[in-house]
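Every protein chain but one is kept in place in this view of the complex.
Moving on to subunit A:
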Amino acid sequence: MASTSSQAEAAAVEERESGGKRKRGGATGEAEGLGEEAQPSSKWRRRRVHEIYSSKLLDAIRLVRSGSGLPASAAAAAAADTQPRSRAVREAADRALAVSARGRTHWSRAILASHHRRLQAARRARLREPASPPPRRPTSPPGKGPKTPALARKAKVLGRLVPGCRRLPFPALLAEASDYIAALEMQVRAMTALADVLSTVSASTSSSGAASSSPA
């Protein structure tokens, strides 16, 4: 009994490490059932999430290119340089990632909130209305859990790295960091795949001379 479950576990680990975006199969996956949704590493490794994100990413990036609608990309187009555009791409990718998180985490809400604030500020600047300061919660939650000064210092650094997590208590911060890391890993996988596809497509298009629409 013990050997079969460890075999299934080993197979699941192997599948994960071979870069598979597939859902974990076998006894381990089934046994976790309801708990699977709670685990960030498995949540962000599902094929479906990856596909949804890739699609959103493609849409968001195309918007950056045409520079429609978003003030951030309008500024980038005005600068007519690759550097602001890469930043616009980065921000679009982050927003798509935050949307894929379905609003259950602090970091995802923080990314979307900061973008929303920037849009509002830009809108007000265009309309020449007086800017209202963004609402900030002044409370810092007490009782962050027992920590040595060294840990407290590192926790502060971590809180600055994960968006929207500066004032979180220690346990919530750790949970957010876990989810954020798993999400970032998926973002890297998806962006790499998209870049590979685009470079293949553009290479084949330029070499063939005419736009060939049939994929290899």
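Here are a few things to note about the model shown:
By our rule, a contact is a pair of C-beta atoms (placed from the backbone, for glycine too) under 8 Å apart; a residue touches a chain by one contact, two chains touch by 3 or more; residues count from 1.
Just so we're on the same page, contacts and distances are computed from a predicted model.
Considering only "BHLH domain-containing protein", "ATP synthase membrane subunit DAPIT", "Codanin 1" or "Glutathione S-transferase", the record for the omitted chain gives "BHLH domain-containing protein", by its UniProt protein name.
Subunit A residues in contact with the hidden partner, per the touch definition given at the top, are 17, 40-41, 51, 54-55, 58, 61-62, 64-65, 82, 85-90, 93-94, 141-146, 148, 150-151, 154-155, 157-158, 161-162, 169-172, 174-175, 177-178, 180-182, 184-185, 187-188, 190-195, 197-199, 201-202, 205, 211, 213, 215.
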